[in-house]
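Remarks on the structure that follows.
Every protein chain but one is kept in place in this view of the complex.
The chains carry the letters A and B, assigned in the order they are written, with residues numbered from 1 in each.
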Amino acid sequence: MFHTQTLELPTTKKQEMIDITKRVRAVVSASNVQNGLCSVFCGHTTGAITINENTDPDVQTDILNALERAVPHNEKYYKHEEGNAHAHAKAAVIGFSETVPVQGGKLMLGTWQAIFFCEFDGPRNRKVTVTVMG
Amino acid sequence: MFHTQTLELPTTKKQEMIDITKRVRAVVSASNVQNGLCSVFCGHTTGAITINENTDPDVQTDILNALERAVPHNEKYYKHEEGNAHAHAKAAVIGFSETVPVQGGKLMLGTWQAIFFCEFDGPRNRKVTVTVMG
Partner (left out) sequence: MFHTQTLELPTTKKQEMIDITKRVRAVVSASNVQNGLCSVFCGHTTGAITINENTDPDVQTDILNALERAVPHNEKYYKHEEGNAHAHAKAAVIGFSETVPVQGGKLMLGTWQAIFFCEFDGPRNRKVTVTVMG
């Protein structure tokens, strides 16, 4: 069985990490899947999907700053004229999908894990597709 | 239902991003899967799978240059003697699989998304395995 739902996600900042765990959990519940997998997919090229801690919001800031250090937004060699080359590269580094186990009708996230949409070129209206199979 | 096909992919440059979207779409069509998921997997350690824009080819150049800045090909601390340590690290950073939703018999890629094989140590004959489930 495959249950798919697309989440609409307006972002508000140039770069930010948005916790979408509650919305993904709601799709898992609605699917009635007991045991299987949940795939979370980002349908963009300057946004991405990751998993990380949401207890201390400093972790998100640190991750965004670490990415900025590794892939700065303003490099002379960028040729793409929209000024968001760094956002395309950051999204490629983070990745566009993560797959999480489902057991007993629930997402099997670890104790400290939350699922995040990463915005690297906002604000924009984004879409995240959640597919639950089982 | 699982439908699997392995694509043969000769690369021609030391480092390049090759758009394989058409070939992945053909596997989805051949699978007859209407609703499900499509997994794209790279069976190598110096190549990777990503998703990004293919309208402006400068985006690919910028991503490869941003990766080269973050993980340079010629660092004194590399111990691996084949001279491709950077390629192993770049592949680890980009990742070896992406999973894309399938709806109505079609890949649900976003407007600007294309699927790329990333070559970091070419030219070589590469293989990408596409699995459609639904």
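Just so it is clear, contacts are C-beta pairs under 8 Å (C-beta built on N, C-alpha and C of every residue); 3 or more make two chains touch, one makes a residue touch a chain.
This structure is a prediction, so every number in the text was calculated from the model and none was measured.
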Fill in the blank from the handout: In the whole complex, of B:T45, B:T61 or B:Q103, the residue touching the missing chain would be B:T45
Completion exercise
Residue list for subunit A contacting the dropped chain reads 35-37, 50-53, 56, 58-59, 61-63, 65-67, 69-70, 93-95, 98-101, 103, 108-113, 133-134
Fill in the blank from the handout: It is residues of subunit B that touch the chain not shown, namely 2, 4, 39, 41-45, 70-71, 75, 77-81, 85-86, 88-89, 91-93, 95-97, 99, 127, 129, 131, 133
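We adopt the following convention: only the chains that are shown with their structure count from here on.
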Practice task
Please compute the C-alpha centroid of subunit A, do the same for subunit B, then give the distance between them in whole Å.
Solution key: 19
